[in-house]
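One protein chain omitted, others in place.
Every chain is named by a letter (A and B) in the order it is written, and numbering of its residues begins at 1.
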Amino acid sequence: MFEEILENINRKHPLVHAITNYVTVNDCANMALACGSSPIMADDINEVEDIVSICNALVINIGTLNERTIAAMIKAGKKANELGLPVILDPVGAGASKFRTETALELLKQVKISVIRGNISEIKTIDQGSGTTKGVDADSNDTVTYDNLDQMIQFTETLSEKTGAMIAITGAIDIVADKEKAFVIKNGHPMMSRITGTGCMLTTLIGAYCGANPDNLLLATAAAVSCMGLCGELTFEKVWAQKEGTSSFRTYIIDFMSNMDVEILERGMKVEIR
Amino acid sequence: MFEEILENINRKHPLVHAITNYVTVNDCANMALACGSSPIMADDINEVEDIVSICNALVINIGTLNERTIAAMIKAGKKANELGLPVILDPVGAGASKFRTETALELLKQVKISVIRGNISEIKTIDQGSGTTKGVDADSNDTVTYDNLDQMIQFTETLSEKTGAMIAITGAIDIVADKEKAFVIKNGHPMMSRITGTGCMLTTLIGAYCGANPDNLLLATAAAVSCMGLCGELTFEKVWAQKEGTSSFRTYIIDFMSNMDVEILERGMKVEIR
Partner (left out) sequence: MFEEILENINRKHPLVHAITNYVTVNDCANMALACGSSPIMADDINEVEDIVSICNALVINIGTLNERTIAAMIKAGKKANELGLPVILDPVGAGASKFRTETALELLKQVKISVIRGNISEIKTIDQGSGTTKGVDADSNDTVTYDNLDQMIQFTETLSEKTGAMIAITGAIDIVADKEKAFVIKNGHPMMSRITGTGCMLTTLIGAYCGANPDNLLLATAAAVSCMGLCGELTFEKVWAQKEGTSSFRTYIIDFMSNMDVEILERGMKVEIR
């Protein structure tokens, strides 16, 4: 299913422009490199148009937003739109502060976003225009479960129609959908939430996959989500076997991505199309 | 001694707001997660009040301070005071520049600080209003030793009385004291100073421990200091046995924290009450 997606990354070695937070930026850069793309982080308003012009995708992550970088995000986003490049938005912590929620909504208003990737609380905040995120983690009242899956898929498709963006909700069960088609993905491991940055890394990965597959964004996003989750599973097995901890988990999840190929992915993916 | 402190962290899963430097921020976030808390890094003045309002503690670290973030630190600190939340200050490099020294003193003036954690040179700078820190490391003329221990405990208690904050001085021998009671802690390993961020990580850890134990800040701080030192010892043993180096040390010290429990801590702690 994902063969062509991965081939395109290896063949095109896409360049990804990321305007992101300073907490997980190094992990995002190393994850982008691990998957076969090349990242460039640049957030000054004087250069974002030049930088995005040499890139294949733009990733906007509001993890440590400030007024200076928000202006640069909007400028870069508009330029990416002009050039027809995919723009991926990670509304980190939307709902945790009015400033974050409003910035996420403003970005959606001013920039045509291709894919929004967040946890369920962040995505619900986008939908409702306000929220109750517990910091940067999902609120446990909001989880996608087998019981509410149909309803959540409906919600995701409706939000996709409303925003014009594909939606990737990640958690125990992931949903990737546009307005008419949804992928339900069961890869991943709870230990992924015991380190910072797995969400941010995934968003960067989606940027790389979409950058190499501009005509196939939904499938590219589903591939990235499944691939990241699978790396999480493989990493957990290794950390468990070696009796290591969360920081080794952080190291190995990037290691596994750097050794990923289509055989490993197709064997391990747990993807269902609805 | 520390059983209840650790239980409260596991039970409450405290949320820690950190305004910190961009050098060690990722390690701080991963250390906070490893110990069972959840970190949120946010430094824009437009959101720090919202963010601190959903948190259990605020950590202020001046490692890469600038005018924009200093204003946010003060605003967040005042809000935390209003809400009665513990505020932990790490005066990184106080004494190395007039700007750092003055910022640390200004923070102490404008915000009621619960705990100050620093090396001996930074803490002496706080006491004297000026200093001679060698960069971000302690000046070797300033070390706490067995010979000057009584005198240093006296100094720490007096400074606690003067500032109204509990004081944690870390080095070969650590002292954690308020105005009348001191813990002398001999956990730790010299290799901890061969990586960046062990001090910053400890300060974040104190934030997590205090956030879960707001009525027992002195004991919570002592527990965090002992626990971090013990992780340093266990990490050194592993790195030495496996003939690895400083970057593996950085990985494993977080690993050990993520696997810490009260049995390991009580068995390994070297804590004396004075």
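Assume a residue touches a chain if its C-beta (ideal position, glycine included) is under 8 Å from a C-beta of that chain, and two chains touch if they have at least 3 such contacts.
These figures come from a predicted structure and were not determined experimentally.
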| item | value |
| --- | --- |
| Which of A:Ile9, A:Ala29 or A:Leu265 contacts the chain that the document leaves out | A:Ala29 |
| Hidden-chain contact residue, picked from the options B:Asn61, B:Thr221 or B:Ser248 | B:Ser248 |
| Residue of B:Ile88, B:Ile167, B:Ile195 or B:Met228 touching the missing chain in the full complex | B:Ile195 |
| Contacting the left-out chain in the complete assembly, out of A:Cys55, A:Leu108, A:Ile126 or A:Val184 | A:Cys55 |
| Where the missing chain touches chain B, by residue | 21-24, 26-27, 63-67, 93, 96-100, 134-137, 194-197, 243-248, 250-251 |
| Touch residues of chain A, complete complex, unshown partner | 15, 22, 25-26, 29-30, 33-34, 38-44, 46-47, 50-51, 54-55, 68, 250-259 |
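Here is the rule we go by: only the chains that are shown with their structure count from here on.
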| item | value |
| --- | --- |
| CA centroid of chain A to CA centroid of chain B, Å | 33 |
